[in-house]
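Left out: one protein chain. Kept in place: all the others.
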Amino acid sequence: MRVPPSVALAAGWLALTLLAAAFAPLLAMDPYAGGPDALLPPLSPGHWLGTDDLGRDIFAETLFGTRVSLTVGVTTALAGAVIGVAVGATAGWLGGVADAALMRLTELFQTLPRFVLALVVIALFGPGLVKVIFVIAALAWPQTARVVRASVATLRAAPFVDAARVGGMPGAALVLLEILPNVAGPVVVLAALDVATAILLEAGLGFFGLGDPNLVSWGAMLNEAQQYLRGAWWMAVFPGCAIAVTVLAFNRLGDALNAASGAR
Amino acid sequence: MSAVLQVRGLSVALANGTRLVDDVSLDVGAGEIVGLVGESGSGKSMTAYAALGLFPTPHARIAGGAILLDGRDLARLTPAEWREVRGARIGMVFQDPSSFLDPLLPVGRQVAEALAAHGESRGAQARVAALLAQVELPDGVAARYPHELSGGQKQRVLIAAALAMRPRLLIADEPTTALDVSVQAGILTLLQRLRDEMGLAVLLITHDLGVIERTCARVYVMYAGQIVESGNTAALFAAPRHPYTQGLMASLLSPAVRPTTLFSIPGTVPPAADMPAGCRFHPRCPLALPDPCAARPPELTGEVRCWRAEEPATAKAWAAHGA
Partner (left out) sequence: MRAASIGLFVLRRLAHAIPLLLCVIVLNYALIASTPGDPVTALVGDFPAPADYKAQIRREYGLDRPVPVQVARYLGRVLQGDLGYSFANRQTVLSLIAGRLAATLALTGTALGVSALLGVGLGVLCARRPGGALDRTVTGLATASYALPEFWVGQMLILVFAIWLGWLPSQGAHAIRGAPAGWAGIADGLRHLLLPALALSLRYLALIARITRGAMLQVLSADFILAARARGAGERAVLLGHALRNAAAPVITVIGFNLGFILAGSALIETVFGWPGIGRLLFESISSRDYPTMMGIMLIVSASVVLANLATDILHRMLDPRIG
């Protein structure tokens, strides 16, 4: 199977970020350790991406930032996929009133503006990584639910399902074993794109100062960079590039998966 | 009878060289309905699209031959000249009226489309009303959307749209195939009436022999991209000469023809990329000989493309199969 170069690059970058997140302490100095060398430009000795206003190394901060981004991105996408499949499969399988009620619920969650809601929830309930994951995941599932519901409702009437039912398979097992594997493709594609969206949301929260204050995040770095745009452009450029390339990589992967599953 | 359309040695090929239509020649005269019959994959639709210079896929193109419309060779036209011809000198009616009408526009505007395209939008509304009346549709139809009309009505709309600029030639590609049997007769009668009223030359493409018998004065039989037999419809139906034509006739489910058993030609139409050597029909032909049938492709002589056309046995080619 021939892999387009952009997909290979995307996968390569994601592998790098994964390694960076896993081995960050081995690859860079302590990102929390400030020092007297504040606002050093890139290519300064010992700090090849420069330092911020508190003397912290930009390269170290960027590297450690992968941890928050990947954690938030992947867990919310997984949670969104699980919830979405559960809601969508139930609605599609049961049909009738249950279906209508669940779809109304889905529509409600799809209508709520994700970012504003996330801001408000964190502002009311306090910052923290778990809360961030929770609130982003809570709004990630509607799209998946819609797609799964449509597929399940269509496949419910398919001959192979009837055959299994006649063979005596109970309802729940039917859905799990026979129908859901057919839905896996679109769910995976949506999940990949969800990771990208989650990373952007988390960055936005960090920019508003609502990220986890104990963890380094790219969004928070951009928050600090805002005041120093005039004097220290490197504080904004590098974390932003990191966000952009990572999001791009997940988007590219999602697009490639979409094309692959569509071609089948 | 003056020939409006004269196709001479037309070939249509794909980008990779595969020939879909190979050296086809046919004539259609004013005031006559000529049939082009064949199975799917015979290249009959591609012949029609070639006459319009418009293929549904970007990979197909005219690879040779001439298409003369009133003496003018269409195969040599520039894109701008083609746009002048389409809709104005040649009109085309398609198979499934549901998918060939824009779902978001009232049908009246689509009937007037050729008028607008050729700069004759003045008085369009009156012309549309006249056209709809000509195809036996009530006047209010012009404001309706396609999904509000029945299949037969939509097909009449397509016919009206094709005739808006009073073309000399009408090409109808399977105009009744997608319609209910009860509606088909109405459309065919309409085509015959228009032929008489307008002196229209009609090329009717179909796989349905019943339609041919009912409406066409002359017919061409196509197989695997080539014309294998042609002639006067009555004569052809009475005494088909090519084994393929005979097989087609024998497949007709008519009590007069097949009182008891069903018959179908064994084998399948060869794919365009993989044509047999020699006569293209020989793998399925009950009379095929290793030489010359399997070795050299026959020419079209006296309206039949068969090495053994003159032999008496050929007249009952499928006798051994019970046909």
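Read from first to last, the chains carry the letters A and B; within each, the first residue is number 1.
As a working rule, a residue touches a chain if its C-beta (ideal position, glycine included) is under 8 Å from a C-beta of that chain, and two chains touch if they have at least 3 such contacts.
Just so it is clear, the model here is predicted, and its values are computed rather than measured.
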Chain not shown, its touching partners among those shown: A, B
Chain not shown: contacting residue from A:V121, A:V147, A:V188 or A:L257: A:V121
Option from A:M29, A:V82, A:V161 or A:L248 whose C-beta touches the chain left out: A:L248
Touching residue (missing chain; options A:A150, A:V237 or A:A260): A:V237
Interface with the unshown chain - residue positions in chain B: 52, 54, 56, 83-88, 91-92, 94, 96, 99-105, 110, 113-114, 116-118, 145, 147, 158, 161-162, 164-165
Missing-partner contacts on chain A, residue numbers: 107-108, 111-117, 119-121, 123-126, 196, 200, 203-204, 207-210, 222, 225-226, 229-230, 233, 236-237, 240, 243-245, 247-248, 251-252, 255
